[in-house]
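Once you've had a glance at the structure underneath, I'll fire off some questions.
Excluded from the complex is one protein chain; the other protein chains are retained at their positions.
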Amino acid sequence: MQLSDKVTGALLIALGGVTAYGASLQPGVPGQDVGPSVFPAVIGLGLMGCGAMIAFGVGHSFEAPDDTIPAEPGETVPRPPRFAEWRAFLAPLLLVLYVLVSETLGFLITAAICILVMTRALGGSWRLAVALALLGPVGLHLAFYELLRVPLPDGLLALPW
Amino acid sequence: MTPISRRGVLLGAAALPLAGTALARPALAQTRYPVRPLQLICPWGAGGGTDATARIVASLLERELGQPVNVVNRTGGSGVVGHAAINASNPDGYTIGIITVEITMMHWQGLTPLTYADYTPLGLVNRDAPGVQVSASAPYKDIKALAEAIKAAPPGKLKASGTGQGGIWHLALVGWLQAMGLKPDHVRWVPSNGAAPGMQDLVAGGIDIVPCSIPEARAMLDAGRARSLAIMAPQRDPLFPDIPTLKESLGVEYQTAVWRGIGGPPKLPAEIAAKLTAALEKVAKSEQYAEFMKSRGFGMDWADGAGFGKVMAETDKAMGEAMRAAGLAKS
Partner (left out) sequence: MSDLIDGFIMVGQMDVLVAILLSAIYGLVVGSLPGLSATMATALLVPVTFYLSPIAAVATIISASAMAIFSGDIPGCLLRIPGTPASAAYTDEAYAMTRKGQAEMALGIGLWFSAIGGIVGTLSLMVMAPALAEVALNFSSFEYFWLAVLGLMCATLVARSSPVKAIASMLLGLLFSCIGMENPAGAPRFTFGMTDLLGGIEPLPALVGVFALSEVMRALATAEPPPLPRRKFGSILAGQWSLTRRFQWPMWRGNVVGIIIGVLPGAGADMAAWVSYALSKRFSKTPEKFGTGHPEGLVEAGASNNASLASGWVPALLFGIPGDTITAIAIGVLYMKGLNPGPTLFTERASSMYALYIIFILANIIMIPLGILMIRLATRVLRAPRASIMPVILMLCAMGAFATGNNLFAILLVGFFGVLGYIMERNGYPVAALVLGIVMGSMVEQSFVTSLIKSDNSLLPFFERPISAVLATITLAALLWPVAAWLIRRRRRAPRRPAPQGG
């Protein structure tokens, strides 16, 4: 998701504009002269200002160069996996999946699915993935449900204790 | 505000499998209640006053019912999320919750469609009336002197604080001013994040009055930094017998309070409700409960389900009036 400064700057300008507009819609409050609209409006204007400066490249010289160590001659640089940019979004998608199904399937099953998918996506062997998917949820359940008293949903499968 | 929030849909989806298991279970489960652990939902975060009350009630209720009662903090949305969760829970008696005075305020502000009528009241367990606190260095000797100073001051000159805009203590101030025949904004409200910062600002000289509950002001009162001139209650608080009521000292008939009570979702079967109310009454009248409430300085009070329902209805009406007067109500 590397975007040019022009794009992110423009996005900030747009966001600032929407914020300032949204702030102007806030109704006043009796007894307060500085109402709920002032603070967001200032932020919106600030975002627009910063966005413009970023789009025009102000302050770019301060950015630290990427501190990746250059590969030594002969050393093979590990290649990023295929669809690298899109694979990253697997993690937040799994969280959304968790939110959607954990109440029905229960914590143990949902967590096992998430761990299995993640381990495979990171290049772990099937053996590791299955072992983690079996042991991980039980360990987490012990720590959170038993010790910290967090009410995790049972769903279809509950632990016997 | 859409009447069906996304969370409501989620909760509905979550309740489906539960409803399924309840149906599958034979009806005789009703006769032997409770047979598994209960959940007590607390709409406020761990460590606060409501959480502490919920936990002591839960631990004593556990002894009465013979089943574990687990406190579950369901926070978010300034209390709306937790209250909605109590309302949307399965009416099988295994999920109840601690309901706070905010339920009579939030719907007037248009924050939630839920009102006090969306619960089965089981019992009131605590009630605290606000006091009128001023700084120890303030010139007002008693509530009369303060009332006269308020009347003599131009509108907006004196400032009060102790909670957010439209919060319970703001409305207590509004109600008191109105009872004295003054405009609701005669004393200007300075919003704060709770009573403790308000009391600090009172002592720092930033504001003039903090109408928060006496337990919240207690540390500053004990430190001799602030004084409580009157309490907005029908009678004096046995824990603080030196503080006169508004009526006896000023002749103004005004009273309000925050309260906490236990409630369940609507359509809770009558026999389960009766059993819970009976257990709660034993809890509220137990020695341990009295000891705990005394140590925290919280006001003891007990009302059964019907009585709690009446308290909620009365508060709801009073809050609606105060909020409309202050221009805070949406509906």
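The letters A and B name the chains in turn, as written, and every chain counts its residues from 1.
Definition applied: contacts are C-beta pairs under 8 Å (C-beta built on N, C-alpha and C of every residue); 3 or more make two chains touch, one makes a residue touch a chain.
Small disclaimer: the values here were computed from a predicted structure and weren't measured.
Participant: Going by the contact rule already stated, which one of B:Gly48, B:Pro91, B:Pro244 or B:Gly320 would touch the omitted chain in the full complex?
Facilitator: B:Gly48
Participant: Contacts of chain A with the missing chain: which residues?
Facilitator: Residues touching the hidden chain, for chain A, are 1-6, 8, 12, 15, 19, 22, 26-27, 29, 31-36, 38-40, 43-44, 46-47, 50-51, 53-64, 67, 78-81, 84-85, 87-96, 98-99, 102-103, 111, 114-115, 118-119, 121-124, 128-129, 132, 136-137, 140, 144, 148-151.
Participant: Tell me, which residues in chain B touch the chain that this view leaves out?
Facilitator: 1-2, 5-8, 10, 45-49, 51-52, 55-56, 59, 71-81, 84, 109, 111-112, 156, 159, 161, 164-167, 188-193, 196-197, 199-201, 203-207, 218-220, 222-225, 292, 295-297, 328
As a working rule, only the chains that are shown with their structure count from here on.
Participant: If you average the Cα atoms of chain A and of chain B to get two centres, how far apart are those centres in Å?
Facilitator: So the centre of chain A lies 37 Å away from the centre of chain B.
Participant: Chain B touches which residues of chain A in the complex?
Facilitator: 29-32, 103-104, 149, 151, 153, 155
Participant: So in the complex, the part of chain B that touches chain A is made up of which residues?
Facilitator: For this pair, the touching residues of chain B are 10, 13-14, 16-17, 39, 70, 72, 156, 165, 185, 188-189, 191, 326-328.
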